[in-house]
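One protein chain omitted, others in place.
Up next is subunit A:
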Amino acid sequence: MSPATPGGSLLVLALILPVAAMLVAFVLGGRAAERLALAALGLGALLAMLVAAAVYRAGAPLAYAVGGWAPPLGLALRADGVTAAMLLTAALVLLAVALFGRTGHATPPGLAEARAPFAFWCFLLALSAALAAAFLGGDLFNLFVALEMLTFAALALACLEGKPSQFRSELRYLLFALIGSVLYLLGTVLLYGGYGTLDIALLAGRARADAPTLLAAALMTAGLAAKMALFPLHLWLPPAHAGAPPAASAVLSGLVVKASFVLLLRLWFWVMPPLAAAAAAPLLAALGAAAILAGSLVALRQARLKLLVAYSTVAQIGYLFLMFPLALAGDAEVAARAWLGGILQASSHAFAKAAMFLAAGLIAGALGHDRIAALGGAGRAVPVCVVAFGLAGLSLMGIPPSGGFTAKWLLLTSAVATGQWWWALVIVGGGVLTGGYVYRVLAGSLTAPPVTDAPIGDAPLPAAASRGPQLVALALALVSVGLGLLPLASFGLVQVGRLGAAP
């Protein structure tokens, strides 16, 4: 196990940049925080591309031992294909959200600096740092700290407006997240007691399928599932994500849940022995399938746009769990396809869901409400948003060509190839239901605005939103669709460092 590889310093930079920017922004305050955050997130996107390029070129994971101390005593930062892909996704979505936030959270010249915009930029940087730590961490305890940082930053962003309705749902989110992380920590105690290390690379191959290890894996999985809102632990997510301001909802739904997902992959594909993982995988996938069906059905029945989008997150998270039995059961080629399908689903969902939440926020802002039954006129007021919502919806449904289609197609063909056709049924059924709720929104937005008897001056005419934020939402949706236009071979990146992949 080489403690550090060339290019390892890139990983340190990817972690330090947002942390340093956050601290400096906190000291400088207000206007400077906005400029600093935009610069740091732009640089972060560049760094994430460099990391991805370095991993792809090396064909092997990058590693860095913090302070020159090699594991088990020291902490390692590692970047393999999954890390690089998720880091890049997170950096691009965060940059888009920052550009979106320039209108809502700006400090206009001539006005006094307020606390809310200042907090928004600081916590956006904190969230970026926590995500980098969660994707790069190579030590299970270090990852616990990263997940907690992520929860704190996400909660602060979600509560930013301080509306009475927010506190109850965000507090429930916090408690669920805290229970999740304590269960995860309990699991790490048991693993440390058994093996004397928490380094993922060292645990891989060492872990046995004995009772303490299985109990630890069960506790950690339950904790992470609570943080990811896997069915049936999903009840906290829709109100928490729907109640937050649009920019916060986008990162909460698109990125924050993915950090726990990557950690779950590390646990089951790296730490746990394959036989134990193969035994647990159908259970995870069954919960995922239940999440797809239940989440989509409930989304169909929502009366509010943002709640619909949030329930759609519950359903789309379910797809991520379908990759567990598929990537573990088949032969090497099918496993690679299922693996790519899962990661691509995580990435394309991040882009699509961020686009959807930003578009939903703008639609709600233009109409003054987000009741789906009264969306008429949205197509005229904010046409770009409606297009962005529709494109993101295509990706979530799995209509070709889109990133969501490629992801679901890969999972579907892997399910058929390994003889587990029942997962294929769930994938197709979930796509049809997704089509149903996306259609409800689009059909509603494209109808004419309701005719009111009130004099024209009194009628609440939809206000046109400014162009910039709408284009950001559209750009995110286009990326999500564009992922489906890339040839499959160009995704070789995500296979780098996968255990069991052909070296």
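Here is the rule we use: contacts are C-beta pairs under 8 Å (C-beta built on N, C-alpha and C of every residue); 3 or more make two chains touch, one makes a residue touch a chain; residues count from 1.
Note that contacts and distances are computed from a predicted model.
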item: Options "NADH-quinone oxidoreductase subunit K", "Cyclic nucleotide-binding domain-containing protein", "LrgB family protein" or "Na(+)/H(+) antiporter subunit A": UniProt name of the undisplayed chain; value: "NADH-quinone oxidoreductase subunit K"
item: Of A:I179, A:A278 or A:A294, the residue in touch with the unshown chain; value: A:I179
item: Candidates A:L87, A:L307 or A:L474 - the one touching the absent chain; value: A:L307
item: Where the unshown chain meets subunit A, residue by residue; value: 73, 141, 144-145, 148, 151-152, 155-156, 159, 162-165, 167-172, 174-175, 178-179, 182, 185-186, 189, 192-193, 196, 238-240, 242-243, 245-246, 304-307, 310, 361, 364-365, 368-370
